[in-house]
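With one protein chain removed, the remaining protein chains of the complex are shown where they sit.
Presenting chain A:
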Amino acid sequence: MQNAKIHKNHFYVSAPLKNGIGRYVCQLQRVTLKFCKTRGDSKGIRDFIESYLVDYAKSNPGVVVYLKPRRHRPAMLTMEFLNGERHELSCCQFDGFTVGQFLNLYTKCSGRQESRLINVQYTNHPSIQGPWTPWTNRNPEMAVADLIHDKKWREMYNKAPSATEMVLEMFKQQQISNQIQIEEKQAE
């Protein structure tokens, strides 16, 4: 996909105009079935009209169904939505059942343009503890410290003691233990 087109039509999961959260309004306004009475392409749509159309119209009273027989013209479905969008679908050589499937699909559509879904998840509370900032989990001493000149901030994390430091530490411990021994002797 071209980079320029990625951001044009995109959406997060949402109900357009909060449809269905309170009351649900079917967004499909009218459906026009265009077909030819004799052409072979329109066989499927003719079968659909004979068998399923009346049931469909009864079960969806909000949708207005028009039939438009046109001589020697291909089979078409024209959907018009409440927001003014129009969608045309060619039904040439469709099965009657397939026509019904597509009609059911468009009955459940909103008139929103075909767009790219960015995320399947939606939440009104994206963060419980609060979104991350550069100051989350930051040592509060850093606010008062001289970060540029104080060398302790630059030192390697978990730096192992050098041989010099180890010897000095051992010397210190030796001095302390010697002192303790001297004090014990004095106590006696």
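By our rule, contacts are C-beta pairs under 8 Å (C-beta built on N, C-alpha and C of every residue); 3 or more make two chains touch, one makes a residue touch a chain; residues count from 1.
Here is the rule we go by: contacts and distances are computed from a predicted model.
Choosing from "AP-2 complex subunit mu-like", "Nuclear pore complex protein Nup85", "Large ribosomal subunit protein uL13m" or "Ribosome biogenesis protein BOP1", the protein name stored in UniProt for the chain missing from the display reads "Large ribosomal subunit protein uL13m". Within the whole complex, the absent chain has one touching residue among A:14, A:124 or A:162, and that is A:162.
Residue in contact with the omitted chain (choice from A:14, A:133 or A:186): A:133. Although one chain is not displayed, its contacts with chain A can still be listed: residues 131-135, 142, 147-148, 153-157, 159-160, 162, 164, 167-168, 171.
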